[in-house]
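Excluded from the complex is one protein chain; the other protein chains are retained at their positions.
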């Protein structure tokens, strides 16, 4: 096992990783920018190294400085968290070349998963259900048209290098395709520096279901149930739950089997998430693999009892998984709310001084946050300031607990998405579990009426 | 189900009950003394009534004012928490007579359980293993001597009406008995107003094991595993865990069976705890039934997923238990630390203004507390200010998590038992689970050497 | 600052208090030309938390009542005696629905004279005046619940010359 790990991140996920290390008896090194000198994650770690100014490109994403920090502190491994360098294949490769263990998938895994069209092709070759789409990047409009005809309209154009909703175009009819293709290419080029675009079937009101997997060095792969991430706003998740109210026990086993097959097909290692789209007729389609620990990993921990960060570390240290598929038990139900420092109507970031901070407590309530009373929310980074997670014996209890915890949560001085979360949890359709990825847009539209 | 419940308590347990009510959609009424006007439990409730000045005899224990508060607010039921009026048979009886539901055992249950010698007699008559002792109160020295000879020395004299270590005397030899008997009687009289004294076998280094039970109106009784409460100082518990490292699966079933039999023997209703003494040879003896929810109930909740306060409310509302014995699953391991506002060396209360307060967070950590930043710990009440509870897949993980959470817990401005808890959790014998009720005294003695 | 008549001074101190709170200070001391003001504010979450808590909190029941009851200003109470409820119960100004109120505002009362009834658990508890004096204000509403310590009457005591 490692003796010292450098945590190449900030905020709640840095603290999350440090806590796991502390519980494993592993020393930790925090890195930080000049804007984060007083942050909790810096104080929580055994050592801390300033790696650059506030701009993340010069600090948290500064590969030479991050690696130097590992070198001068003698850290044997780096946990990248999510975001920043977590899905940077080059970084994972450099880590490997200088003998620092990258806690995550291999650089080859990251590179392949980063090319979504190619990843899908590999998985499809195994005979697994893949979202109907073009076999790879589309070279021109006529290729796009041919692929769209085969798949059937409506279709959606996406950037190969993309994510987060950027560079996407829904096309309902043939005669809209040419213009949309050009626009998508241009946006992909300008946003991601790569104009590659692919195309897939567009579903109305689908659910976003993802399956958590763990894969060790010896080829053992297990899945830990699914997460329903349908509550999104412009592809940004706001609420997640597990189990999904739309997934039966049989469907769960089937999705799990496909996820494990897909992971094996791409020779994936460490923790990963297989994303599926679930249509109204309970058909599911492989979309991609998220090659990192995800923001919403805690809800899986709540229902399985398995500490995913510790498992990531154990796998990276070369240890075999300590359990088999049949050992995994899903107990109860869990929700997560992502509390962002944002104006709840317009979702514009709202940094500032937190004058009052009182997280909720009690049975079945978990808070993952690096906030403290009098914290400063700095404007340079992601606006996620706290993850509120509840667990209950069933969906109803976990939901009632979330409502109670949301009411109890006090954050003063800045605007947050707490009021929106309270609104979601008092919505009748949400309470019944009848949601799709368009739920939130509709809720917000009703609000303004 | 009740529409409105009055919570006749303060501090963490009042907030605990209010949270359960909120999750059940039940309105709450807080009561408070003049010293607690700004307390969290007062603000958390839907309504609040001041019931008297700071002295608890005139406020939290003031039966007319507490019942009037229920009357003027239209509360249909009263949850007494622990302490204060929770084991006052007269109060339970008055509640029943004025048509307010007392959430707890019947007044007859409380009266019988309050007379420990008699309760033990009733249980013994069922053929259950009871701590060897006098069959009831001892009228004089010769009765005491006769009983002691039958049982065998060493013996311990205890006040029938007692608790918390007051009025107890260990007697090693026959010629010490007469003087000890007189002293115990006198102390019982002066402390509890009743000179009744009984006698029982005294065990060296026993474990204190208690079994949580739930009993509904229809006679169904289930047990929810045991709690090991051996870490005590002068009969005040400081750390509890479940499952007990000293209890095998077979022993657990057997203790559970005896606990359920005992509960049925005394026609007990609602949540209760059957206390056993476990000797070094794995013999266990019934001691008493605690006729209330206990401070340490959260660890049972952590490993069973069952919300004991909600079950208390459901049972009081006349609902049958929603599960059977075979539905109860013990998952993982849980510890609780009682953080008191006390000087950690001498255990003298240490009230004052809390200048900094930052509870720990993250996976497997639960904090039950009504503390907030800038809270005042008032000197009038119990010094318990927070319960820190951890859960893990096994004892090792729950323990590592507790060490991590204890390190993370920041309470400034007052002295607390946090340093002592950190010390207990880094003790090698404790880590191995090799403890008895004399563990803590020994740890404290070693400290001063 | 602070060198005018006392009414203005209060306004000015209020300004300082607002300033203190706005800036989340815990202590503020200002001294000038023989005047010195020192303010301390236990920042504690009180008002903020209450605001963020359940909206129901001030919607119903005796708590709301206590909040909205006419709490006399410090200036009004100077030299006056406040009669508070010694128990929790329901406040009645008269012995029965048909009877006249025990006292009205402006009435002269004697020490030991019954001012009202607080009913608790079907028992009628007569509340007596603690002083000789004149009823300045009745602070609770008849038939409404009162909590322990809630102000019921403000009395201007007769000088015991």
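By written order: A, B and C. Residues from 1 in each chain.
Assume a contact is a pair of C-beta atoms (placed from the backbone, for glycine too) under 8 Å apart; a residue touches a chain by one contact, two chains touch by 3 or more.
Since the model is a prediction, treat every value here as computed from it, not as a measurement.
Quick one: say which of B:182, B:236, B:325 or B:355 touches the chain that got left out.
B:355
Tell me which residue among A:1, A:57, A:72 or A:204 touches the hidden chain in the full complex.
Spelled out, the listed residue whose C-beta touches the missing chain is A:72.
If the hidden chain were put back, which of A:27, A:101 or A:116 would touch it?
Of these options, the touching residue for the absent chain is A:27.
Suppose we count only contacts with the excluded chain; which residues of chain A make the list?
Listed in rising order, the touching residues are 27, 29, 34, 38, 40, 43-53, 59, 64-69, 71-73, 98, 372-375.
Following the convention adopted for this analysis, only the chains that are shown with their structure count from here on.
In whole angstrom, how far does the Cα centroid of chain B sit from the Cα centroid of chain C?
40
Averaging only over C-alpha atoms, locate the centres of chain A and chain C and give their separation in whole Å.
55
For chain A, which residues are shared contacts with two or more other chains?
Answer for chain A, listing residues that touch two or more other chains: 356, 358, 407-408.
Quick check: what residues of chain C touch more than one other chain, meaning two or more?
45, 49, 53-54
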